[in-house]
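One structure below.
Every protein chain except one is present and positioned as in the full complex.
After this line comes chain A, so read on.
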Amino acid sequence: MKMLKTTLAVLTAAAALGATSFAQAGATLDAVKKKGFVQCGVSDGLPGFSVPDAKGNIVGIDADVCRAVAAAVFGDATKVKFSQLNAKERFTALQSGEVDVLSRNTTWTSSRDAGMGLVFAGVTYYDGIGFLVNKKLGVSSAKELDGATVCIQAGTTTELNVSDYFRANGLKYTPITFDTSDESAKSLESGRCDVLTSDKSQLYAQRSKLAAPTDYVVLPETISKEPLGPVVRKGDEEWFSIVKWTLFAMLNAEEAGLTSKNVEAEAKSGKNPDNARLLGADGEYGKDLKLPKDWVVQIVKQVGNYGEVFEKNLGKSTPLQIDRGLNALWNNGGIQYAPPVR
């Protein structure tokens, strides 16, 4: 046992060395430019975030973040290749340099941000654990769930958060943990459990699987903070800034009312000074990031602003029908807020 521990310690140390030794400023952007595409790590199938369509194209908000980075760097949103990673291998893939950016609904936590040789570039989606119940139950708040049988969709942190919440509120509950989302959805439908819990974004996907989705409702409580965002390797500030400001550019574009339809015309007219700076008509703000002058124009034209991407992948026109909620802009009731480009 002791020997095993020593071996493990050596392995981890070696892994940590390997992970930190090679990240240096500028290396990633140069490598990306040299190979001609951005290698992007996405999930292996998560509705609305990254999932292949019938033709095998990866669609979803996480995938679109990568497309936006490609649009900023190359002026071409198609210059991106996707690696589909499962939850266990995602960090290794980034640490070992297999992918340049990891955009895989990964929760931003202190241990991941500080302890793994990684750094989070922003928040694409403010998620949190929530509850899905049948309307017939007559429950309007999670506080009324005393004695309920709770189906838990096994996640990396879900079980812990749920048990914390119920204990903190002095509620009794019977947990049933499921590995796959299909099993847990079926159990809710068959009445084996009163309430289904998972990340809210996934609850909406679960709901659309049910035979009568309108009979079910997601309760207003969010019992944990799960800010999801793109991750890059620590130590390469240049690449970190590019990913971070790509995200900010998408948010700023939405705030300024720039959409994929009007952005080109707006860039040419250059009437609004704020937009002129953002779109590269005035000043050289792309240059600081080592990006082309029209980087924001390319992002918005080819991928869309944040609101467009959200609506296309998660919003009311999709089967998921997720409200903007926390993910609305700061001036619209949400907390998505981007520093200005100037």
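Here, contacts are C-beta pairs under 8 Å (C-beta built on N, C-alpha and C of every residue); 3 or more make two chains touch, one makes a residue touch a chain; residues count from 1.
The definition used in the following text is that contacts and distances are computed from a predicted model.
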The complex's invisible chain, by UniProt name, from "Ubiquinone biosynthesis protein UbiU", "Phenylacetate-CoA oxygenase subunit PaaC", "Gluconate 2-dehydrogenase subunit 3 family protein" or "Inner membrane amino-acid ABC transporter permease protein YhdY": "Inner membrane amino-acid ABC transporter permease protein YhdY"
Residue touching the undisplayed chain, where the options are A:D76, A:E89, A:E144 or A:E264: A:E89
Omitted-chain contact residue, chosen from A:D182, A:D215 or A:D288: A:D182
Footprint left on chain A by the chain that the document does not show: 11, 14-15, 18-19, 22, 31, 44-48, 51-56, 83-86, 88-89, 92-93, 95-98, 180, 182, 185, 205, 208-210, 318-320
